[in-house]
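One structure is given below, represented as structure tokens, and several questions about it will come after.
Rather than the whole complex, this shows some of its chains in their spots.
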Amino acid sequence: MSAEQRVRRPLSADSPARRPLSAGSRVLAPFSRRAARVLERRVYGAYVVLRCADPDGPRPRAGQFYMLAARRWGGGDGERPFLPRAFSVLRSGADHERAFLIEDVGPGTHRLCELQAGEDLLLVGPLGLGFGAPEDARRPLLVGGGVGIAPLAIWQDELGGASALVGFRDAPRAEGARLLADARVATDDGSVGHRGLVTDLLREELDGDAHATVYACGPPAMLESVRVLCAARETPAQLALESGMACGFGACFGCVVPTRRGYIRLCVDGPVVDAAELETAMVAGMGH
Amino acid sequence: MNAHAAATPTELSGIELAHPIINGSGTFDAIAARRVFGDALIGQFPFAAFVSKTVTVAPREGNPPPRLWETPGGLINSIGLPNKGLRRYLAEDLPELAALPVPLIVNVMGFTGDEVVELVSAFSVRDEVAALELNVSCPNVETGLVMGADPGEVTALLRRVRPLTEKPLIVKLTPNATDVVAVARAAQDAGASAVSLINTIRGMALDPRTGHPWLGGTTGGVSGPAVRAVALAQVHAVARGVGIPIVAMGGVQNGRDALDLIMAGATVVAVGTESFRDPAAGTRISRELAALCENSSISRHGTPLNC
């Protein structure tokens, strides 16, 4: 934790006199892109986990993300990728190790999934605002869908444990559940755990005891269900959203999502957003 | 290549620059970057001047998302000029930007001549501002013509605003014009201190799932390496048509690309999209440029290069 800096700043620059949109905080990123050696590439069903060494980077907060690329970026499907891609940190081990969970859904993730131990990840980060601690002694409840489990794994580590509900499309993806401790699993096709949506499990949990803070990450439709379920029960929820990003550090204004207070740049004012700030978690252009 | 070659100080319309690499408007937000990178941003500021994102009179939310689409070697953006508007920019951002270790160039756009007058007048009296860049790539709401594509529109606009300020006025040209040289010449003749080019090239993408336009703004602008050859051609042509300095940009990724634009006639080179891939790209590019210039026997029109 040596080189680590933790700062809490209001959104002074572009929203002075506003309370932040997220309870989370950020760790500053080194100012440049750096190479992080891949130490291990491991397959979890449909997902790849890359563990890498980042000796020059600080320890990130849970919920923060990195912009990742590889050498010989480009030249894939449709002559892409060109820009780096955003990935939540999955885990932050000792000795400046970071892990990322990647699903191959297009030319950028495809290239990253090809990387082998010994090759370099090019990274900028940690970026964005992470999760904030639960308030009022509420129990943390993690709800993840697909690759959305990534930020929940490191958050579960930091919290020293938390119940986790996770949903996947099918059995190969449900292998990802192994990345969380004691997760209850739902699959669309019923091949593993509950047959149906992870939000079925969430409803059950909240109906049992709504005194929780929900931390959720996953596809837009899932997050929207989480938002509605929590709003109905006045359960606070912190949602880690996704949107298309070119830069990840506020430079391009491309990653905006609508909130009750107007557009925010998700990369600097998110990706974790208080559910209460959103009218909807359905973000245009997201989800595959 | 000597990676530690000394950067060559440069001068743009009276503004002293430590090296010839600056940023393209709208591709670097120094205030947001400070939140993300902390004081390292100030200590290692990558550009020799900071160009603001376009400021308009009224606040703008910008276009609905999605705003980005990746293309082969490039990017389409339809950001839609979100900004807090002149009043709040003056009150909130200008003081913060004054803390940067480099000169500040404010980029402004008006939808009418009156708006441009208001913007230029307001920044003209602010000491924090070293120069103004006029973004004229919007349609004139009165005539319907895209201001920056029409020499007559540019002349009329500059005639009005040139007398309002003693600061350098840089006119940012649009590449979506039949005759960019004619527009540059009109700008020069009406008193522009410099021209900058290229802005993004009109482009579009469809949502593969629906076949409808992907971008919230329907069309957008292409930037990045994909437009580099077009930028070089326009800079080369404009340099032969005007005598005022040129701020050149479009797809610059490394020192070689910057040197090409300088060879073609640019005084200063701006980096846009490449900063998205590496926030410190400006520093790398200025070092690569210095090394190339030191080791190269290349000179322009027989005179040593400004790099």
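Order as written gives the chain letters A and B; numbering starts at 1 within each chain.
Simple rule for what comes next: a contact is a pair of C-beta atoms (placed from the backbone, for glycine too) under 8 Å apart; a residue touches a chain by one contact, two chains touch by 3 or more.
These numbers were taken from a predicted model, which means no experiment stands behind them.
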item: Stoichiometry of the full complex in this file, given that only one copy per chain type appears; value: A x2, B x2
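Methods note: only the chains that are shown with their structure count from here on.
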item: Residue numbers on chain A that touch chain B, as the complex places them; value: 5, 7, 9, 11-14, 16, 26, 28-33, 69, 74, 78-84, 124, 127, 243-247, 249-258, 262-263, 265, 268, 283-285
item: Residues on chain B engaged by chain A in the complex (per definition of touch); value: 26-29, 31-38, 40-41, 44, 53, 61-62, 64-75, 77, 79, 82, 84, 92-93, 96, 214, 216, 224-225, 273, 275-280, 283
